[in-house]
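Right, I'll just put the structure down here and ask away after.
Note that this complex is displayed minus one protein chain, with the remaining chains in position.
== chain A ==
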Amino acid sequence: MNPFREDLVSRSRPEPCSIVIFGATGDLTHRKLVPALYNLAVDGELPTGVRIIGFARRDKSDEEFRSGLEELNKKVSRSGHDDEVWSHLAENIFYHKSEFNDADGYKSLAERLDQIDEERGGKGNRLFYIASAPEFFDDILIQLKNAGLNEAKDGCWARVIVEKPFGTDLATAKHLNEVVNSTFHESATYRIDHYLGKETAQNLMVLRFANAIFEPLWNSRYISHMQITCAENLGMEGGRGGYYEKSGALRDMVQNHLLQLLSLVAMEPPTDLSADGVRDEKVKVIRSLRQWDTPEKVAENVVRAQYTAGHVDGKEVLGYRQEDRVSPESDTEAYVAVRLLIDTWRWSGVPFYIRMGKQLPKKSTEISVHFKDAPNVLFGALTGGVPGGNVLVIRIQPDEGISLRMVSKIPGTSLRLEPVKMDFHYSTSFGKGSPEAYERLLLDAIAGDATLFARRDEVEEAWRFIDHIEHAWHQSDNPPPMAEYVAGSWGPKEADDLIKKDGHDWRRL
């Protein structure tokens, strides 16, 4: 027990540890993980005694590894680059060369970690970050177990962070979870979803449960429907087509990020803020999703589409099937819109709509809560009537913030109503920049707080829902058609029809 910790920070205590990053020569390590650790050091939040060991297959010395990291940190670190902070961090960065399936490489890693632990007085906490390509997950986990690295020493801990994708369907997710859980206990497993590290995503619970005005309205009696939109104004630049062809919009974004947001916005109040308290409620939402388990139901509730050539941000762009590393006969969706129903008392009859697409007009991720109209008794007869209901918008990125649309009288002698917007922007209300999602999540993992990480049952329940759709698309005799939209538009007409069937429209972003 450290008596000096009291009241310094309202979060779990991060402890000194050795962080082993598998796939250390990759983009994620260079662009996200090490800059995140650097920024934590700049803010004085990284515990003294943290060692970073990069594990990868390429031949590199410690010094080469450090200088590569430094070069990119100078370009991408949100707080700039300070040589003094970097030199202290760099002293604690090491490189360990090994194939992912080479048992000897793990034995020598264990020896190296033991040596570090010994220097630290015989104790050692270990955090393994699997940032490699997914095909190596199994090998890495099995080898960690064989080398005994999954076992924490007395009074210490050993944890693993697994990057997405957590499988490509329910069967592979279950397999991966079995391999993970046969190596690390579920409580020591941290499945990272960087959307949950974003400030607004974290603020969702605060908005709902710390403000007395929202929660009483947060149900089918007052809410007409909700929309979750993730729009991207990029296509398959930088060779992303190869990866995307194997995943598609549904598996790449909806299964993880967007269903996580859905669970946060739709869950019941947790009994407490413990990791399992929150995750118990989140998983209930996913478990309560009505399953679209026949091709007919999928055709009725899900739209998939690919973009054709068009213009985005004034630039001419190719159609999806003409993109680099994309098959001209591709049946991978670059856009998906899903109508979801949550079969709970609270949400009975309230549709939730999720849409995600590439090459849309702008980059934006948001949740919009559409309230039912006020009774049409007083103002219904006015010219123009009442212009729409109240909409609460939670912007996840960019320009994180919250806005509320309400109806107001336009000044003048006649009675005319127009919508007005109250807007809260994180960037203008709080000058202090939000930490990068990876900073928060890495610190949480070091501190043993799994609240913002996905649990096994959440992942599997999400795959159960997604698998029905994937099966209808790719394995049924009568697959729902692939729609098209012009790049730079807001998606296919079929998606507009999907939401119009319920009498609603997509929110104009």
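Keep in mind that, in the parts below, a residue touches a chain if its C-beta (ideal position, glycine included) is under 8 Å from a C-beta of that chain, and two chains touch if they have at least 3 such contacts; residues count from 1.
Operating definition for what follows: contacts and distances are computed from a predicted model.
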Record lookup, UniProt, unshown chain, options "DJ-1/PfpI family protein", "PTS sugar transporter subunit IIB", "NADH-quinone oxidoreductase subunit L" or "Glucose-6-phosphate dehydrogenase assembly protein OpcA" -> protein name "Glucose-6-phosphate dehydrogenase assembly protein OpcA"
Touching the hidden chain, out of A:P3, A:P216, A:P328 or A:G503, is A:P3
Touch with the missing chain holds, among A:E245, A:D399, A:D457 or A:D496, for A:D399
Even though one chain is not shown, chain A touches it at residues 2-8, 10, 13-16, 41-44, 46-50, 82, 84-85, 88-89, 91, 119-123, 399, 425, 427-432
